[in-house]
Structures are given as structure tokens and as C-alpha cells.
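With one protein chain removed, the remaining protein chains of the complex are shown where they sit.
The letters A and B name the chains in turn, as written, and every chain counts its residues from 1.
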Amino acid sequence: MDRNEILNLTALELAQRIREQKVTSEEAVRAVFENIDEHEYKIHAYLDFWKEESLEKAREIDEMIANRAFQEGSSDLPLLGVPVAIKDNLLLSGKKMTCGSKMLQDFVAPYSATCVEKLEKAGAIIIGKTNMDEFGMGASTEHSFFGATLNPKDPTRVPGGSSGGSAAAVAYGGAFAALGTDTGGSIRQPATFCGLVGLRPTYGSVSRHGLTAFASSMDVAGPITRGTRDAAALFNIVIGPDEKDQTSVSAPKVDLEKMESYDLSGKRIAIPKQLISDGTEENREAMSRAVEFCRENKALVEEIDMPILDYAVAIYYILSSAEASADLSRYDGIRYGYRASGAEDITELYRKTRTEGFGKEVKRRILLGNYVLSSEHFNDCYRQAERARNMLKKAFDEVFTKYDLILCPTAPGEAPLLGEIDKDPLSTYIADLCTVPASLAGLPAVSLPLSSSEKALPVGIQFIGPRFGEQEILGASRFLEKGGQK
Amino acid sequence: MKEYETVIGLEVHVELKTRSKIFCSCPTTFGAPPNAHICEVCAGLPGALPRLNKKVLDYAIMTSLALNCEVERKSRFDRKNYFYPDLPKGYQISQLYSPIGRNGWLEIEKPEKKRIRIHELHMEDDAGKLIHNDTDNSTSIDLSRCGVPLLEIVTEPDFRSAEEVVAFLEDLRTMLKALGVSDCKMQEGSLRADVNLSVRATGEEDLGTRTEMKNLSSFRAVSKAIEFEAARQWEIVRNGGIIERETRRWDEEKEQSLSMRKKEDAAEYKYFPEPDIPVIRISDEKIDEIRSVFPELPNQKYHRYIEELKLPEYDAGILSANKETAVLFEKTAEICGDPKDASNWIMVDLMKLLNDTGTLPEDIKIREESLGEIIVMVKEGKISRASGKEILKAAFSEGAIPKEYADAHDLWLISDPKILEGAVDKVISANEKSVGEYLSGKTKNFQFLLGQTMRETKGKADPALLSEILEKKLSAL
Partner (left out) sequence: MDRSSEKELERIARLSGLTLSAEEKDILFSDLARIVPYMERVSELDTSGADAVSDEISDNEALFREDTEKAPSLASEILEQAPQAKDGMFNVPRIV
């Protein structure tokens, strides 16, 4: 297979070809690195990669396959020999982990994240760590200490964020799939902007052990892939309860065959009107095509009213900033990471280190978090938001007694131009309206691209399901993906 | 009557006796080399999450029940946020909004019976240790203690004197040790008490401004600090001064409290619920299960010893105060069948041994059955009381087994009538004169003859049996 043929494969297709010895893992890794050589200097999707080590691993795998050391069709190694990337807030033992921050620019992970270990156990070759908004805070990957990532679909635009590096890498063929993390939309939104599938799994289904916390009650790792089947495969690999994360839970795997035979006929789909009021022309057009498609396929689509969603962004920013303010307190220059020089006393050491080590957006969130937690504002802000979050959860529970799925856009429009976002932080926050509700409620949500033409920038729609509803939302996503491709 | 009244409340920190830390599996051993017992969780590395130790929860529920608290059925942890170098995560994982135990009490017996109300009881993780270096003007940080499980017990301001406070702490320590949840060693910091104290004129109802005192490492220090601080405050109040709300440190050498920090610049802790640990649901079954393995508590033992076993209050207090003395007493009483006898031997003979050797009651190392066996041997006339004491000393200091010791040291009394009759016959024939006088009415010669026979048996005759045989033989002449 030539390089382009290889690069056009999905992760699962590649794994199958490698297993069948139609292509070697080494060839796949080489193809990816040739692409990285070609694109990386302008896109800047990666913060770190290791070519020789990856090739070495690939050769070992090829040799084992040649020696029939693996069972044909073994389901334990679904990604055998496939090069994948991980976001740089996930720990991989022995490799640097920076979270896109000066604060951790020299930090070397002494252990691996559970989801990363699982990926390696599934046979994947982790080839590098991808760029991100510092500590996951941002929606453009411009808030990285190491410089912005550009959108491979249009380098004048952002790739979205915070998992923008993961999305860009997969989009330009710098990896066959990637892990991102999603707190308020950081998987779904960049996947949308880069024309990919992004899955935010049910909160707790993927262990957070080794995922650097931004907002503990919402952080979850998940896949960014070229298609729904890959997303489902990666989901099946990384899920599972973990004694190292007591908030982790056992979630059912997605049955890929069932997913293929999923039919929208007879499904009840709700569209919360609060999530479609804004948005660009392209976006509304994409939504109406999706709705039309669902109806053509005999699904019942109804607009519903969820008034609490008007508050979702406010609730999200109060709670995520509050948690972030504590989750990021450990960066103090004492045990690891950046330490400011010239501090005379301990208080100065803390303040200088944190002031110099954190970027603007992170500081903004920490300040906001401290504000909502300080005693004067605690009851009006934090406590109120905590209760409102439970109201929102209940509202979703209620919707899912009547509907199978929620359909909505992923973002208000296509990828913004570089530098556009930073001008007005509040509008940027408000642009998270469609992604934060699932985050607050801990629900699974998948974003899939839906473009009107080849030239146009990708826009995406999103399916939200009930807790552990991955089979349902990925089924719907796959159904649309197949229909859309026809 | 005193012109002022002291009002005291306590915050007691107890280190729990678990094998591993509260949120990770690092060992809790005291005195490890610096930073030997740290991992990604307790050292606060990125991506590491707390993993609650079940035993900590069990111990917290057990202690809540023992302190008559209501157990919170839906308990949560909260983050207490502040920056300090001994706190790796920048927050302590504690409980503010739904502590595990609330509204309890503990009854003290001294200086008089009084119920001290417990405001709350909660779980939290301990901080690290700071070592200040004079040579280079730096502070070194040892994180090995980070994550050692703590219970914080907060009382209502129910104490009026140092005696009450010390009595409470003693009773609490006894209870926690009986429950097996803590060693309560003040010197090692496994029991730490902060004292909140205010004064007011006698008869006044409103509470005065209180200060908080830290660094109290012994009961004596607690007592001294309370007396000092109360006097200091009253001196100010009496002269029309104002007490400042502050934290003070007790200086053990100078025997005075010194201001540490004023309350107005105290940190704001920004507590909020810990999202990394699920809500803890505690079922009725769980509480029943813990109750079912509950040992009898020291104050229950105390009352049982008085009411059922008819021991004097003083004896009951001493015997019930320690698990070791209580176990020994009960085993001894069971073997010898006489609680009073058992109590006497412990209170008199064993306590003397403790005093002579400077041993604490909790450090008694004696085979549980030994004292009971000794008492039985004495009561059955197999050994003398003096030998019993000798054996007890050997059992106490070197773990001697009473019967073996008596064998080895030839302490058994002779109770074979034939041997004793032989000895009596010998003495009668050797002392014709004295026997004659006895028979003609000089009864006091009996003691002389008994002494002679005792000497004949080298002092090993069972005295009662010997006396019986001598009397029989003489009357048969």
C-alpha cells in the first residue's frame, strides 16, 4: 500500500490490514511521521513525539505478527500496531507532560494514566503528546504556552480546543486516532472544527487516574477519530472501573455489530430550543439537514423546552472554575514543575511561581474560582450553581424518560479565525452553550461532522444520550455517517 | 467563690491506627526516613486521585457511635483550601458540610460526673512536617506524614476547668485505645488537643472572646496552659482590657502562651465538596455491623465492675482504664472465681511491681492466665502467699509460668499427710517435756511445737494441714 492509501484508512481498518500483513505497522508509523514532517512545522499539533522509539515498537509488533505470536482476529488487541496520539494532560510514564503550561514544561510523568495504559495494552503505539489550551482551559488551543495549533482544514483558523492538538493531528494524518479530554466540550468542539468524530463518554466510565485535573467533577478522557467505528473501538478500550479512581464506574461496551445495524426508525429525538437559538447560517443549515434526515428515516423529532439550559454556561463556569482553583493549587514550585527564582519568603515563592508559571486564561479561571468560593459569594454563586446543576441533571433525566436522544449543534458556527477568540472571553464562554450541558450532567455525547460541501469548513452536530447511552448515540452517529456518505 | 469562670472547648486530633494512609496505600509507620513514604497521591502529583481507606470510615463510624453521635447517612468530604508547604495539594481533604458524626457526648467521672457535648467528629488527612534549618535559612519538607488518617473531635464549650479537660482527654484516650482505633500517644503526636478558651465574670451569661492554643504535647501541658491562659485573660479583662481573637502557641519551656497569629488575617478556607470522592452512603446494616463488633467501652466496664462485681470505685476506675489491666483482671477473676481477690492482687501486688519498675499499665506483659493460676495455688494451699508474690514477680518480669516456676524453685508446700505425720511424730518424741506441759494444760506450747514441726519440714508444710495433724496427734496421746 502506498502512503496515501495507508493514511486514508481508519484506525480499525489499519489494524486489520496490519494483522493481515497487507501493510506493516512500521509502514504505518513511517507514513504518519512523513506527514508530521510535512505538516507539523505549520500546524503545530504536537508538543512531543518520538519517531525512533515508535518505529522500534512497530517493528517488534510486525515481527510478532510474522511469527504468529498473536491470535488471528484476537479481540484483545484491536489497535495492534496503530499509531495514536494522546493529549498532553495525560501521563505517560517517562515522558514529559506539560499540560501546555510553562508551569510543567520540565515535568516528567513518573507513572502512566490508566486510559493510556489501556490503549497500549490494546496494541496501539503512542507516538506523541498533543498541544492543548493550558490545563484544558480554552476553546482554541491558542492558550498554550508553547504556541497555538492551527486548523489543518484552514490554517487561518483555530482547530478548536482544548484538545486542538489531538484533533489537528488526526485531521492532517499525523495520527490515526487520538485521545483528548473533555471538561466542557474540549473533545467535541475541536473534533467538529476539524471534521472529525469526538466522543465525550459518560462521566466515570473512563478512569481519571493520570488525567491532570482541571475540573474533577467533569473531566473525562475520550477519543477523537476519523469515524464513529473508531470512536466506539477506542471507547471500548479505555473504559472500565479503576481502583485508582473511586469515581470510576463500570460502563457497558458498545457492540459494534449492533451499532452497524442501528436504525433511527421509531426513535424519539428531542431538540432543546435553548440550544438552537444562536448560530450561523451554516450551522442552522446543518441542523435542519440532520433533522430532515432523521425524519426521512422515520424518527420522531420534536423541539422541547429546557429553561434551565439558559443558565448552563453560568453554572458551568462557576463550578468548573471553583474546582479548577483547587485542582491547580498543587502547582506551587515546591515539589515539581516551574519555580520562580529570587523569592525571599514562602508567600512570595507561591505568588511569583504561580504568576509567572500560569498563562492569562488559567489565571482568569483561578481568580473566578476563588471569587465564587470566597465566603461573601459562596452561597449566591457556588452553592446556587451546585443546586442548579442537580436541577439540570433532573431535567435531563426527565427528557430521557420520553426521548431516546437529544440532538443539537456542537458549536454555534465553524472554527473561528486565529486571534478572534481572545478578544472577548465572555462571548467565548457563551459559545460553549451546546457542549456544557452534557458535561454538567455527566452524560455521553458524540459530535460528528456534517458539511454541506467539500470546500466548506466542517460544522458538527451532537447527539446526547442518557448515562451509559453510548450504544445509542454512537448508533445514531454511525447511521447518520453512513446516510450522509451515500 | 472564684470571681471569674473559665469556658473551654476542645478540638482534638487523633491519628488513626491503620496500616495504610487515608487516601493511598503508603504505610503510616511513625519515624520513617524523610519522604520514604510518599507516592503520587499523598505528594500531590498531577493526575493522582484520593482512594478512601475503608478502615478509616469504619473507625470514624465506630468512634462516632462510642461518643454517642448521630452518624451522618450521606457524608461527604470537602476541600479546605490554603497554601502551606506541608500541604502538597494546596488543600486538605476534610469534612465541613456533612461530617460523619454530630451531636454526641462523653461523660467524665472526675472531678465530678459531667456530660461533655461533642459538636462533631470528622475525618481528614494529616499534613507533612517542616524542619527549619538555621544554617542556610531554609525550611525542609518531609511529606511522609501527609495522608496519615486523622479524626477531629470538636467539643462544645462545656469545660470549666483544667481538671475537667484532662479528665475528658484521659477518658477519650482510654476509650479510643479500647476501640483499637488509635495509640493516642501525645509525644508522637497521635493525640493532639487544641484548646479554645475564654473567661467571664462569675454569673455572666455571655461568652468572652476566645483564644485558641496549639502545641500542647502532654496532659500536663494542657493543664498548665489552661491555668496560664485563663489567668492571663482575666488579668486583662479585670483591668478593663480587651481579649484579642487569636491563635496562641504554648511554650513548654517558658510555661507561657505566646501569640502566633491574629484571627483577622486568618486564611479564608473556601471549603467546597471534594469531587474526587463519591458521597458516602451509610446504611443501617453498616451501623449494626459495626455495633456488633463493638468492644465493651471503659466506662461501661467501670460501671459493671462496681455494680456487678462489687469493686470499690477507685479499683474499678484503675482496672477499667486500660485494655491491658481490664483483660488481665477479667481473666484472673474468671480463673480464681473471686473478683475481689483478683482486684486485690492487681491493685496491691501488681501495681507495686509497676511502680518499682516504672512500667505503664498499657505496657504490662504477663501471660493472661498467670495471675489467676497463682491465686488458685495460694488459695488451695499449694504454695504460700509469699511464694505467690515471688512467682508473680517472675511472671511479670520474665514471663515465668507459675507451675513451672514453683517446680524449679521448689515452692510447693507439703500436703502429704504421711510425711507430715512422720514429722509430727519426730517432734513429739524429741520434745517430751514440752509435750508433757501441753498435755497438762499449757496450751500455748502448741505454737512452739508447730514451729518445730514446720522447721522439720523446712517450712514447706501446708500450715493448716500441719496444725490439724499436730492437734490430732497430741490429743491422741
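One rule holds for everything that comes next: a contact is a pair of C-beta atoms (placed from the backbone, for glycine too) under 8 Å apart; a residue touches a chain by one contact, two chains touch by 3 or more.
Values in this document were obtained by computation on a predicted structure and should not be read as measured data.
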item: Selected residue (touches chain absent from view) among A:34, A:255, A:278 or A:386; value: A:386
item: Of A:69, A:108, A:417 or A:456, the residue in touch with the unshown chain; value: A:108
item: Touching the absent chain when the full complex is considered, from A:224, A:238 or A:349; value: A:349
item: Contact set of chain B toward the excluded chain (per top definition); value: 18-20, 25-28, 33-40, 43, 45, 51-57, 74, 76, 83, 85, 90, 97-98, 130-133, 136-143, 268, 270, 273, 278-279, 281, 283, 286
item: Footprint left on chain A by the chain that the document does not show; value: 107-108, 110-111, 204, 243, 246-247, 249, 308, 311, 313-315, 317-318, 325, 329, 332-339, 343-346, 348-352, 354-355, 358, 360, 363-364, 366-372, 374, 380-381, 383-391, 393-394, 425-426, 429-430, 442, 467
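By definition in this document, only the chains that are shown with their structure count from here on.
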item: Distance from chain B to chain A - Cα centre to Cα centre, in angstrom; value: 56
item: Complex interface listing, chain A residues touching chain B; value: 89-91, 97, 99, 104, 107, 109-111, 113, 208-213, 215-217, 243-247, 322-323, 325-326, 328-330, 332, 334-336, 346-347, 350, 370, 373-375, 378, 382, 386
item: Chain B residues within the chain A interface of the complex; value: 40, 43-52, 79, 81, 83, 85, 88-91, 139, 141, 143, 268, 270-273, 275-278
